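This report refers to the structure that appears directly beneath it.
For chain A:
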Amino acid sequence: MATMVLTLDDKAAALGRVALFDGLERASLLPIADAATEVAFGDGDALVIQGQVGTGLFIVVSGAVRIVLSGEDVARLGPGDYLGELAVIDRQPRSASAFAVGDTTCLALASWDFFRRVDADPALAHALLRGLALRIRSLSEHHHH
Partner candidate 1 sequence: MEPLATAPFPPGDYPLVVVGSGPGALQVSYSLRRLGVDHALITADDRPGGMFLRFPFFQRLLSWTKPYAPAPRGTRAYERYDWNSLLGDEAEHRAIQPELMDGSSEFPARPEMEASLAEFVRRSALPVRYGVRWQATRQDEGGFVLETSAGEYRARHVIFAVGVAEAFTPEFPGREHVAHYVDTRPAESYAGKRLFIIGKQNSGFELASGLLSWASRIVLASPRPAKLSVQTNSLAGIRARYVQPIEDRFMGGGVFILDAAIDAVERLGDRYLVRTRASDGSGNLDVEADEVIAATGFTAPLLDLPALGVATFGPSRLPAQTPWWESASVPGIHFAGTITMGAQGLKKNGVSGTGAVHGARYNARLLAGELAERHFGIPRPRPAIDPKAVVDRLLEEAADGPELWNQKGYLAFAIVVGPDGPHEDGVVPLQAFVDGDGGDGVAMTLEGDAEGAIRPVAYVRRGGAISELTLDPEPLHEFRASGDSRRRLTEALRGVLS
Partner candidate 2 sequence: MADTEALIDELGGLALFADLPRPELAAVAHTFEEEWYADGQRILREGLSGTGFYVVLEGDVAVRITGEERARLHRGAFFGEGAILLGEPPGADVVAAGRVRVVNLAGPVFREFLMRHPDVMYRMLQEQTRRLRSANRWSR
């Protein structure tokens, strides 16, 4: 299994591409990056199982991930893609399962670690609130009955 050692900067850069953290300043991202850990998966290993309590977010660093919804493959993630972004806040049950394809390395951020950082920085919470409001607004504007 190949292992990668990501620097704090690498981790912050990866996190910065997650929509939830869009617009956050690098200074706010570093403490979150510090809480994120590299996790290695072998071929077929499960990252998350459909229906389980969501514990956090995964960003694919290398390798690939299959998304399986009720037994059917519905998507494939590669480096830079992520899943469970909202679970880092609300820990809702996973809507699908995810399995590694070949050796895969991910950056994982647990919701409790994430919250510890947000707790220490209310301005960060405010920025996240803003980001969510923006996404809700743009989705509402585009949705038709």
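Here is the rule we use: a contact is a pair of C-beta atoms (placed from the backbone, for glycine too) under 8 Å apart; a residue touches a chain by one contact, two chains touch by 3 or more; residues count from 1.
These made the cut because all candidates are chains of the complex that A comes from, given by their letters.
All of these numbers come straight from a predicted model, not from anything done at the bench.
Chain A shares a touch in this complex with candidate 2, selected from 1 or 2.
On chain A, the positions that touch candidate 2 within their shared complex are 86, 89-90, 92, 115, 118-119, 122-123, 125-126, 128-130, 132-137, 139-143.
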